[in-house]
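Only a single protein chain was left out; the remaining protein chains are all shown in position.
The first chain written gets the first letter, and so on, giving A, B and C; residue counts start at 1 in each chain.
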Amino acid sequence: MMPIEIRTSSFDPWEEINLHQQKMGKDGQFGATASFVGTMRDINEGEPVQSMTLEHYPGMTEKHLQEICADASQKWDLIDTLVIHRVGEIEIADPIVLVCVWSAHRAEAFDACRFIMEDLKSKAPFWKQESTTEGKRWVEKNTPG
Amino acid sequence: MMPIEIRTSSFDPWEEINLHQQKMGKDGQFGATASFVGTMRDINEGEPVQSMTLEHYPGMTEKHLQEICADASQKWDLIDTLVIHRVGEIEIADPIVLVCVWSAHRAEAFDACRFIMEDLKSKAPFWKQESTTEGKRWVEKNTPG
Amino acid sequence: MNITVKYFASLREQMGKAEELLTLSKATPIAEVWENVSGETSSDNILMAINMEYVKPDAIVEEGDEVAFFPPVTGG
Partner (left out) sequence: MNITVKYFASLREQMGKAEELLTLSKATPIAEVWENVSGETSSDNILMAINMEYVKPDAIVEEGDEVAFFPPVTGG
């Protein structure tokens, strides 16, 4: 089982990577760590955004994140992966998603990190609702990757 | 000027990213942070490695890292970049290189992070000498990216 | 046969509920379940899942299934 976490409160992605790496105990084995952090911006599609609510489908979300990481581990020779995703009320500058991949060499880490992130964006059942001065609106599509 | 650092002692890449991000003061502007960390492995080309010495060309190295980051900033719309590279005596599991890129959207961050890393590998004047049980040997080429 | 139907995000708001229990007379294509609950004849732009797996509109819903309808996902 790959480490997948859905968080209902703010998290520090760099501390999470650090902690996870210590727990892994694979010092000397990994030569490459690629990570991606998605963070809440104060603007979207040209309009100021005040906050956001992230809804998900409990159960299906975790299942799909697991499948995405398992797919990545089949495609590339990986040492470990870590995915953390926020749900609930999100403030500006809060981290929303963390994807981190450890491997022996850099090509695998880069490729797998991006693959997991793109797959997560297109498949994992999460929905963003933004609060603007005009009221609330559901985000209808993600920016292209 | 892009933040470029050559370090003679061990560094914690996650703490460096965290500190740099706080100093940046661009909360709410960046939506994407892509990072890569290269770490010393205990094996290379099938042989156990005990430690490594990293030599560089002081002056030219910094100049080229600056140019690489400036090139990336011309190619993509980036908010900031951070590059830290170790030199000197390196122990197993020590971070060797950190590349981190902040941008509004994820495609730019992924592309620029990988570009900087590949360009650094092919152009920045650093040389690795490994210590094995058989003695010291210069690394003759990098693994393909 | 009894099934559970879940709605998420804008569809949850549109339906005015997050979940309901339905009784079907027989195994039914999921697109028909959608037409029944929504009163709409099209399921364009609606994602459908049975037991937490994405399915196509012609997938058959069976006794005890957990069915879900939701808009395109926007996580990450």
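As a convention for this text, a contact is a pair of C-beta atoms (placed from the backbone, for glycine too) under 8 Å apart; a residue touches a chain by one contact, two chains touch by 3 or more.
Everything numeric in this text was worked out from a predicted model, so none of it was measured.
One chain is not depicted; across the entire complex it touches B.
Contact with the chain not shown here comes from a single listed residue; of B:Ala32, B:Ala72 or B:Val97, that residue is B:Val97. Residue positions on subunit B in contact with the hidden chain: 38, 54-57, 59-60, 63-64, 85, 96-97, 117, 120-129, 138-142, in rising order.
In this text, only the chains that are shown with their structure count from here on.
Any chain that touches subunit B and also touches subunit C is listed here: A.
Rounded to whole angstrom units, the spacing between the C-alpha centres of subunit A and subunit B is 23. In subunit A, the residues that reach two or more other chains under the touch definition are 38, 117. Residue positions of subunit C with contacts to 2 or more other chains are 76.
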